[in-house]
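All protein chains of the complex are present and in place, except for one that has been dropped.
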Amino acid sequence: MTSAKIWRKMPEYYELVGKECEKCGALFFPARPICKKCGSSKLQDHKLEGQGVIKTFTIIRTPIAGDDVLEKIICEIPYALAIVQLSEGPCLTAQIVDCEADEVVIGKNVEVVFRKVFESGRKGAICYGYKFRLSE
Amino acid sequence: MRDVAVIGVGATKFGQLWDNGLQDLATSAINLSLNDARISRDSVQSLYVGSMSGGLFSSQEHLGSLFADWAGLKNVPATRVEGACASGGLALRQAYIDVASGMHDVVVVVGAEKMTDISGAAVTRALSTAASYENEAVFGATFPGLYAMIARMHMEKFGTTEEQMALVAVKNHQNALSNPYAQFHRQITMEDVLRSTKLADPIKLLDASPISDGAAALILVSKDYAQKNSVEPVWIAGSGCATDTISLHDRDDMLTLKATVLAAKQAYQQAGVGPGDVQIAEVHDCFTIAELLAIEDLGFVEKGKSGPFVQAGNTDITGKIPINVSGGLKAKGHPIGATGVMQAVEIVSILSGRTKGKCINAEIGLTHNIGGSGGTAVVHIFKK
Partner (left out) sequence: MAGIVGWGCYIPRNRIRVEEVANSSSADAEKIKSGLKVIEKSVPGIDEDTITISVEAARNAIKVAGIKPDTLDALYIGSESHPYAVKPTGTVLAEALGVGNKYTTADFEFACKAGTAAIQVGLAWIKSGMAKLVLVGGCDTAQASPGDPLEYTAAAGGAVFILGLDNVVAQINHTVSFTSDTPDFWRREHEKYPSHAGAFTGQPAYYKHIINATKMLLGEVGKSSDDYDYVVFHQPNGKFPERVAKVLGFTKKQYAPGLLVDRIGNTYSGASMLGLSAVLDVAKPGESILVTSYGSGAGSDSFDIVVTDEIEKVRSRARTVESYIQNKIYISYTDYLKNTGVLE
């Protein structure tokens, strides 16, 4: 991913900024230009809290390999990938970190953490963003 | 809308085809389909190409021009169509619309993909562009990972088991034994599947379709042309297409590929048939769980009941509704853009009797092609 693209994604990756439809109140993550529910284009930024629940998950044992040119995904191997339903409603896909594979269970509560997501090799920019860990 | 017939089919073998580059494969399939239809190159009025990514796999775009050029289809209008793994099905649909609308009378559709010229890591990355790159792939979502998350939900909600998923792979390998085009001619057992390398729990290596090279082509003509040229047609009775959210996490119900349901509904309606009338189907088994979802979403079995349905042998070649008698993506191979067209080659071959000895009484067949984790679905219904 190029610098410009990473820069555009910062509000979303760093602070879970999505959109709220001014017309019907629907919330989206990530931001999109048209309300999925009512079609309005009057949307405002909405920062999500970062609390959620595991909806489904898998333990990935063969990641996307990268090199100095392509994005190098930064993760343990194996790693847990989950679809997290945020408390406000929207769902997203993210790694579950700081736990063993057998601790990842559908229905457990999770909280967002700020981690390295990928880097474009040793010389490239580091892309930081959201991952989740089990919350007490 | 005019009636459209398929009068020619052609395909290369699927597999690791080191001697052939992308345009070689496409040309081969086109030539075979022209010979099969017994029409000359000059009769072709339009070309549609289904290919996911000539750019990422072969550093080559502009495939319409390239394939028309290489296949001797001089100056013919050519369009490359892309919908990730549904590229072939979408190209078929565009070709169908071209004839049905009256724009052209004789149209070729070719699906082709050359996946083995780049490293495995580069292939995985190329495939990940079928998902949301920015919100799924860079966070570590691989395709086995996405389908594994669907599988886990299916297992949690409906009690589907890894054994039931494995049976899909066993059946498809068994079916491929008699398919000369198939990448694998190897019987496997349920044990083999369950013990194979874990990719993304619960999906294992033998639950997953392989990386393949290959091409397939069809000749589509108008009813008038078919009648004037005394050929034995198979009719495209229905064509349906729908999209859904690109990201799996944005779906209304992650256990139903809504795009399949909507595309199938359109196709059934146009063809004037229901799921119960379909006698044979080629569905998109990129992973074994995908075949289970497909037979549910196409209406062959109730949502959630696909596991027991398969276990009882209903989708075997001798079963109630034979699914993937070609071997499916799993055993036949999955050169991405070729798949959607190859499924049609298979159904047309069976309905027309080109394939001897398999499902000889079938008169109505269905093809089902998916892009990504369900972002696009294309369904076609064929009638003898």
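In order of appearance the chains are A and B, and numbering begins at 1 in each one.
Here, a residue touches a chain if its C-beta (ideal position, glycine included) is under 8 Å from a C-beta of that chain, and two chains touch if they have at least 3 such contacts.
This is a predicted model, so every value here is computed, not measured.
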| item | value |
| --- | --- |
| Shown chains touched by the chain that is not drawn here | A |
| Candidate in contact with the missing chain, chosen from A:23, A:36 or A:116 | A:116 |
| Residues of chain A (touch criterion as defined above) contacting the omitted chain | 10, 14-15, 47, 74-76, 97-98, 113-117, 126, 128, 131 |
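Criterion: only the chains that are shown with their structure count from here on.
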| item | value |
| --- | --- |
| Residues on chain A engaged by chain B in the complex (per definition of touch) | 1, 5, 9, 30, 36, 55-67, 70-71, 73, 75, 79, 81-83, 91-95, 101, 106, 117-118, 127, 129-131 |
| Partner chain A, residues of chain B touching it in the complex | 120-122, 124-125, 128, 134-142, 144-145, 148-153, 156, 197-203, 247-250, 254 |
